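Left out: one protein chain. Kept in place: all the others.
Naming follows writing order (A, B and C), and every chain is counted from residue 1.
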Amino acid sequence: MSSNLQLAHRKRAATKPQAVESVAGATMKAAAGAMIVLGAIAFVVALSRGRAAIAWEAYLVNLLFFLGVAQGAVVASSSFYLTQAKWGGSTPYRLGEAFAPFLWVGFFLFFGLYFGRSLIFPWVTHPIAQKAAWLNTPFLFARDGIALGAMAVASFAFIRVSRGDGARAWTIATDEIELPPHSIRVLAPVVAVLFAAVYSLIAFDLVMSLAPVWRSTLFGWYFFAGCFWSGVTAMALTAVVLRGRLGENNLFTNPTVMHDLGKMVFAFSVFWIYLLFAQYIVIWYGDLPVETFFIVQRVHHMPWSPLSVACVVLIWLIPFTLLMSVRAKKTPVILGTVSALGLAGMWLERYVLVVPSLSLDAIPFGATQFLISIGFLGVFLLSAVPGLNRVAQAATSGEPVGDDAE
Amino acid sequence: MREGPSISRRSFIKLAATAGAAAAIPGCEPAARKLIPYVVPDENVVPGVPSFFATTCSECPAGCGVVARIREGRVVKLEGNPADPIGQGSLCARGQAALQGLYNPDRLAHPQVRGGDGAMRTVWWDEADKMLGDRLGAASKAGRDRVAFFGSPQGPTLRKIALAFLGAYGSSRAIFYEAVNQEPARVAAKTIFGRRDLPSYRIDQAEVLISFGADFLETWQSPVELARQYSLFRTPRKRRGRLTIGRAIYVGPRLSMTASKCDDWIATAPGAEADVAWSVLNVLVKQRWVSQNSGFDLAALSKAVANFDPAATSARTGVPVETITRLGETFGKADGALAIAGTDDSSAHLAAMILNAVTGNFGKTVMFFEGSPAEETSTPDEVDAALDAMRDGGIDVLFVAGANPVFTMPASARVAEAIEKVPFVVWAGGVPDETAATASLLLPAHHPLESWRDTAPRAGIRGLGQPVMQPVFDSKAVGDILLAAAARSSSAKLPWASAAAAVKAEWLALAPKAGGADPEDFWVSVRREGGLYEEQHLSALSLDTSPFKAPVPPAAQAELSVYAYPHIFLYDGRGADKPWLQELPEPVTQIVWDSWAEIHPETARKLGVAKDDIIEIKTEHGAIEAPVLVESTVRPGVIAVPLGQGHRAYGRFAKDVGANAWAILAAGATSAAATARATGKIRRLVSPLGKSDMMGRSIVEAMSIEQLARGVVPQSEAEEVTGPFEIYPPWKYPGHKWGMTIDVNACTGCSACVTACYAENNVPTVGKDGVDNGRIMSWIRIERYFPPANEAAQAPQLYLAPMLCQQCSHAPCEPVCPVFASYHTEEGLNGQVYNRCVGTRYCENNCPYKVRRFNWFVPQWPAPLNLQLNPDVTVRSAGVMEKCTFCVQRIQFAELNARTEDRELRDGEILTACQQACPTRAISFGDSNDPASAMMRRREDNKLRGYRVLEELNTQPSITYLRDLYREKGKA
Amino acid sequence: MSTIAIISSFADDTRCARAIEQLREAELGDFNTFSPIPSHKIEYAIGRSKSPVRWLVLAGGISGVLTGLAITIGTTYEWGLNAGGKPLVSWPPFIVICFELMVLLGGIFGFLGVLMLSGVPTTETAPGYDGRFGGDRFGIVVRCDEAQAERVESMLKESGAEEIVREDEAQPR
Partner (left out) sequence: MAAAPKAIPEPSFRDIDRSVLRVMEPAGLAYWAWIGFCFTLVAIAAGLWARQIYSGLGVTGLRQPVMWAVYITNFVFWVGIAHSGTLISAILFLFRTKWRTAVYRAAETMTIFAVATAGLFPLIHLGRVWFFYWLLPYPNERSLQPDFRSPLVWDAFAVSTYLTISALFWTMGLIPDIANAREAATGWRKKFYTVLAMGWQGTDRQWRHYSMAYLLMAGLATPLVVSVHSVVSWDFAMAQLPGWHSTIFAPYFVAGAIFSGVAMVITLLIPMRKMLGIEDLLTEWHFDNLAKVVLLTSLVVSYSYITETFMAWYAGDPIELMTFRMRYFGPWGWMFGMMVLCNCLIPLLLFSPRIRVNMIALWVISIFVNIGMWLERFVIIAGSLRVNFEPSQWGSYHPSITEIMITVGSFAWFVGLFSLFSRFLPIFSMTELKEGIVWLRKALKMDRVKAA
């Protein structure tokens, strides 16, 4: 409500925030490093101890998850331009771009899959005649490599412009209707369109092809919608965390900004469940074995069904119920918790999508997979450090936010 | 034509009254007594409860026994008579369609007289009788043989009456004519055995069958009986240690339905079959593949067949030498072989008989019996004599009954002009036909189902035809007309008061044969049994091995010839007035409501025509026009045209449909040299069929007998789903769960099931345009697919199988219905509640088998066709979806009986209409919850052949098909 | 002392809101405002609590879901018919029905709620209403006793009222 906004304005006008240059201290870097080492060790050990399959499963799951988060956040930033969003000044843009460096890391980690291909892709060991044209090692790595590469290049081109002065100036509200700089008007759509294409491809190649008989036309869309949501959620979580660490009057103390982040988490969680339901009901009703088995084995059969339920609870039920009210959206603790749980849920969802195809009867989650995941998290955090600093600077710059915020 | 009293309405009221009256005070109501079938004591008529009467079928000379199902005094369905050794409870499409002859709306309602201006005038019977009597009297006074009777064989008794009738007028000019007759066979039999009667066949006793142009599954001799034998012949059986099926070869110009069920079709020009037959004999004799005690003088024989060295024959007929030699070998080496011929020249028949004889198969696969019935049809000479007499004005009165010479007699007979010369032609029959159009007096005659009659189809079998209901129209039995006339205007005293009396007298005379039972008991029993069925005794054959007239190889064939064959449903043309038969797709071409010229693509190229182009086919006898059907189901250089269409009268359903092929044939011939030219006109040949290519889908499946012997199941190359995939909890069917097993190998495509379904379930016909607009209503259809050229060697010649509602357990049609009109019964049926249906048509969209039918308009049954409607089945209105429900009304009926009799339902107690009609027992129905049921056992015993249509959709059909069987080509 | 009505009109909601705030500070609470648009400024100035409509909508929504469950599950068990082997209680389809009914009843409740709470339909006109208030003017009608009239008028004037009319026991025009 605009009245509160005015209050916020007044307050901010009164006291400008303390400018902060960097949030990620040596401790964090060290911690991240440690995690990476742990993960690497666990991975190597697993490979040497003949538990390679389990290691590669974890590798794939985390790769998908963290790539999704990083890319989703960048796309969020680009879509802010497309919808000409000015509710948070330049900060939301920085927030979205913070995790981008992992795109390159992920790009290279992707090729690591090559060494685990025979353990991950059933069709490598038992080629399928009809699908051989699409499902064959060289083609798969070529196309997905190129796709991820292109995605990273586009994202970084976009980010460079987005951090430029032109874009920054635009994000500050004015009285005129004006469009963001031309280069942004070109790159933002490119990133968005590319995202849909590339992540559909990833979904088909790195998830669907693990159960080669199965097919679902919506799956690509569903997958990248999940990525986008995880990106947004990560942004919200970061905002909540930084809010406490940036001192007085940083942007995240502005309830309306949190409200808007909360709305996004809420809205796209609903969109995710919509896509999930759209797939489920069609397959449930169609009753075609080639489609149903994928769902039946995950949702209707032990040991996976509890996990599937957990995904829905974490990704939809909790955000939907908790974030329904305005007050909750504006309450950092709630928003933070929900986002954290949501991210966990999304990780779990990737896990449930991938692993049952490889080991149907048992959940192979254990120390190995845990540590490998930790390792990936470490990489992710480390790669995010510079970006987070930028966020801190923006959030404490005290720049006015657009008047379209409520 | 002036309106006579509206009969259909009257009879309808009458019949309605029957039910009402019977319901009120069974039997006591005089009106009711007059109206109920008088062979039944009144108290037997209980409304809602059917009564059954045994009678015989008169639609073709095969003379199958029939059981008529009567409800409230009207016959609603004809079924095979289980007691009858010929039909054994099955009935072909034509036989069942007799009902639509009985209830045909175009039947003559009253006697009519042709005025001077040629217009017809409706008169009452007494006037008609008087006129007839006077004319007959005058004629008999004018001299001998001035009265002629022209009819078709209608059983011994009627024959007696007819002859007596003529006798009364001092004449003997009786012609009993069958357009599709066995004359060539009789001639052959005469030549070699010195007897003109016809042998009986036991295909099932043979190991090899060669048919020289005999469509024994369609129209040749006794199709129902032979089809059943053939299915046994084709059933996998251990023969000399190997699991095999009988090997059948068809030699003829066209891939008829019969040919398509054989292993090989050897395409010859019409007339060349004999050549091949003799050549095969040549091989046999040369190779000494003959039985030692056949009694033939082989030397003489080999001399006789000298002209038929395979090479020579091959040169003449274009049939490869090795094919002929292989034929000879398989036939000669077979343990039990049978050669039959259906051609118009006796030469092929002769060859076939000798083939059977020299291989010692007489008495085994083919046999003559003692006491074959007297020949019923007049010989060609008698016919010619009579016609000449007419032409010379030697006939004053011609009485035509049950025959349609103007239509069915070949052009060369010049019947029309002969009849022209006859001053007074009396026509007695049902639907006025081409001959009626030439008559001066038209008399409505009883339909066979309304009159007493009998048949003697073959040795040891006499069928008794009793009337099954009150006449629908103001008609009389032909016998009665004749007797009445004779009594009125001749001096002669005929022994019978009425045709009924005559039949009874005839039969009582038979009583002593049946162990001298009391005549009346005998009379009751034969009426119950539907006839008298006795042991048959092989008759000693006196083989006339004196060098018979050695056949001369036929002259080189014309490079274009027309081949006319009796239409499987319309036969010689008598079926054309029955919408059921008109709308039944001809199994091979799938064409309805038309006649067509079937030509090979090569021929089409030569003639420069494409499908639907109308060509004019000209022979020395005449010309007809017909649209072209281009298929490789016929030999190049041959134009195959079905007989039976092309009526210029014969009621609304037959009039002006297609062309009459009889008009271009010579007497007794089925083919002729012809020329053809494109007329530039076009007429769409209408067929309910979409694509003929199965596109590798699992619809009609087949496997080779070799695979079966090896025990390998043909695998689909589709990827398999591993792990659990069933997304719904299973439903329980505690009581019955109805299911079907359909043996595709046994199915011949004869479509008897389809007609049965039409009759049982009140399925309407929609006419040519209706079919063309994709609105045919058949609940069960015969799927016909051509095997793709590249797989032809690994497939049957045609895929033929009945397709009906699969009663899926996971029926896609059910949940999409918004109003539960389509739902699943506790007994596993896919129910359809017509009253609840609002017509969204989603169910049909979602039915993978496309077996649901929508009522686009209000269905029409022009009175009195509506009297045939089955009271147990709702007549659906416009806007309603309908479909097969495994004859749920029959299931209910049986279950009700079981309950009232307080007992369990017996397996086999319920017969679905299609199952009951099927001559080859391809369909079995039963409870899938009962592993002991015949249906389940059949599945069990044929596990390897079992498959379910489009199984990958997980619709879980209740019907299991058993794969068709073929021989891998190029294998011995 | 007779109470009178002072009708003032403003060109925009900013001024109008200012006037309201002042009136409220001066605790001359008995006033009524008219505006051509729903203005947050005015709303904030008046500072009433959130409209209870949302509770009506919520109630509607919940009753919708319950109705949905009732009719779907209830009617299914009425006959317990098997359709295509799908379970009697088939959640995915039923969810759709429940959702639609939730929206339907929620919406209807909401709509009727607005009418009810904002007192329409009605035939009488609030004192001091003026046609222009529907068009381009914001109006405040203050009801006070003559003694305070002066104060009120000055208050309104300085917060930018365009015209001020005083009426004895204002009648609807």
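We take it that a contact is a pair of C-beta atoms (placed from the backbone, for glycine too) under 8 Å apart; a residue touches a chain by one contact, two chains touch by 3 or more.
Note that the structure is predicted; figures quoted are calculated from it, not measured.
Trainee: What shown chains does the left-out chain touch?
Mentor: A, B, C
Trainee: Among A:145, A:286 or A:364, which residue is in touch with the absent chain?
Mentor: Checking the options A:145, A:286 or A:364, the one contacting the hidden chain is A:286.
Trainee: When the complex is taken as a whole, what residues of chain A touch the one chain not shown?
Mentor: 2, 83, 130-131, 134, 175-177, 193, 196-197, 200, 204, 215-221, 270, 274-275, 278-279, 281-283, 285-288, 290, 404, 406
Trainee: Please give every residue of chain B in contact with the chain that is not shown.
Mentor: 688-697, 699, 718, 773-776, 781, 783-785, 803, 812, 815-820, 823, 836-842, 844-846, 848-850, 853-858, 877-881, 950, 953, 955
Trainee: State which residues belonging to chain C touch the missing partner chain.
Mentor: Listed in rising order, the touching residues are 11-14, 32-40, 42-43, 46, 48, 50-51, 53-54, 57, 61, 71-72, 75-76, 78-79, 81, 83-84, 86, 90, 93-94, 96-97, 99-101, 103-104, 106-108, 110-111, 113-115, 117-126, 129, 131-136.
Here is the rule we use: only the chains that are shown with their structure count from here on.
Trainee: From the C-alpha centres, identify the chain that is farthest from chain C.
Mentor: Most remote chain from chain C, centroid-wise, comes out as B.
Trainee: Between chain B and chain C, what is the gap in Å from one C-alpha centre to the other?
Mentor: Chain B and chain C have C-alpha centres separated by 83 Å.
Trainee: Can you compute the centre-to-centre distance for chain A and chain B, using the mean CA position of each chain? Integer Å is fine.
Mentor: So the centroids are 73 Å from each other.
Trainee: Could you give the separation in Å between the centres of chain A and chain C, each centre being the mean of its C-alpha atoms?
Mentor: 41
Trainee: When you check chain A against every other chain, which residues touch at least two of them?
Mentor: Touching at least two other chains: 284-285, 287.
Trainee: Out of chain B, which residues touch more than one other chain, so two or more?
Mentor: Within chain B, the residues that touch at least two other chains are 728, 810, 812, 815.
Trainee: Report the residues of chain C in contact with chain B in the complex, numbered from low to high.
Mentor: Against chain B, chain C makes touches at 79, 81-87.
Trainee: Over in the complex, which chain A residues touch chain B? Could you list them?
Mentor: Listed in rising order, the residues of chain A that touch chain B are 128-130, 212-213, 283-285, 287-290, 292-293, 295-297, 300-301, 360.
Trainee: Using the touch definition from the top, list the residues of chain C that touch chain A in their complex.
Mentor: Listed in rising order, the residues are 40-41, 43-44, 84-86, 92-93, 95-96.
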